[in-house]
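Missing here: one protein chain of the complex. Every other protein chain is in place.
Right after this comes chain A.
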Amino acid sequence: MNWLVQNLGLVGELLLVHLALSVPAIILSFVIAIPIGYLAHRQRWARGVLLTLCGVLYAIPSLALFIALPAITGFGIRSPLNLVVALTLYGIAVMVRTAADAFDAVSPDTRLAATAMGYSAAGRFWAVELPLAGPVLLAGLRVVIVSTVSLVTVGAVIGVQSLGSLFTDGFQRGIVAEIVTGIVATMVLALVLDALSVLAGRLLLPWARRAAPGRRSSSQAAPIEAGEPA
């Protein structure tokens, strides 16, 4: 506790750095994975290829990716950009399958009805398919949030500052309080971001809760007499 009180400024600063590394990666992977997932959902041939690629990508050890990536991107190995790119790749790998599943979950009847009403393909995507994929996309986003926030710490090993630096530094100097602070702060950050995403989901997808199966209202069956026009 003493250690934390004395180093509050440092922890706060690392928290912000950690946030600055994880949030762009989370947003980028979410936004990029959606069109890829949609393609996997629409094209049978693309699905197998894309999902396998994502599986392979996710299987690359993170430390190896952090070290190998600069050869492709041209960023320095200690550059935060290098880390953001790597984290985005992992996020995409996790998110694409969920995105494909999310679009699969939209009822074909609903899609058909949208087409029959006169939605263009693009209009149908934005107005019908994307919102209806929302609940499953949100579930995927939550996994990406937690895994990204936790992966950022690995960057400390190659010298990119984050809350992970508290573990590396704590190990080297034998300060247990510092290690514990790093772990707890990382978890709290992940939980807060997760909670924010759930809150955003509630605001953006109000129908998802009310439309839960088994909660049909049986009241107010319309009597036919009431249907006679005035």
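Here, contacts are C-beta pairs under 8 Å (C-beta built on N, C-alpha and C of every residue); 3 or more make two chains touch, one makes a residue touch a chain; residues count from 1.
By definition in this document, contacts and distances are computed from a predicted model.
Only one chain is not pictured, and the protein name UniProt records for it, out of "Electron transfer flavoprotein subunit beta", "Phenylalanine--tRNA ligase alpha subunit", "ATP-binding cassette domain-containing protein" or "4Fe-4S ferredoxin-type domain-containing protein", is "ATP-binding cassette domain-containing protein". Although one chain is not drawn, the whole complex shows that of A:V128, A:V152, A:L166 or A:A190 it is A:V128 that touches it. Here the missing chain is touched by one residue of A:L8, A:L63 or A:M117, and it is A:M117.
Residue-level contact of chain A with the missing chain is found at 107, 109-110, 112-120, 123, 128, 131-132, 134, 205, 207-208, 210-213, 215-218, 220-224, 226-227, 229-230.
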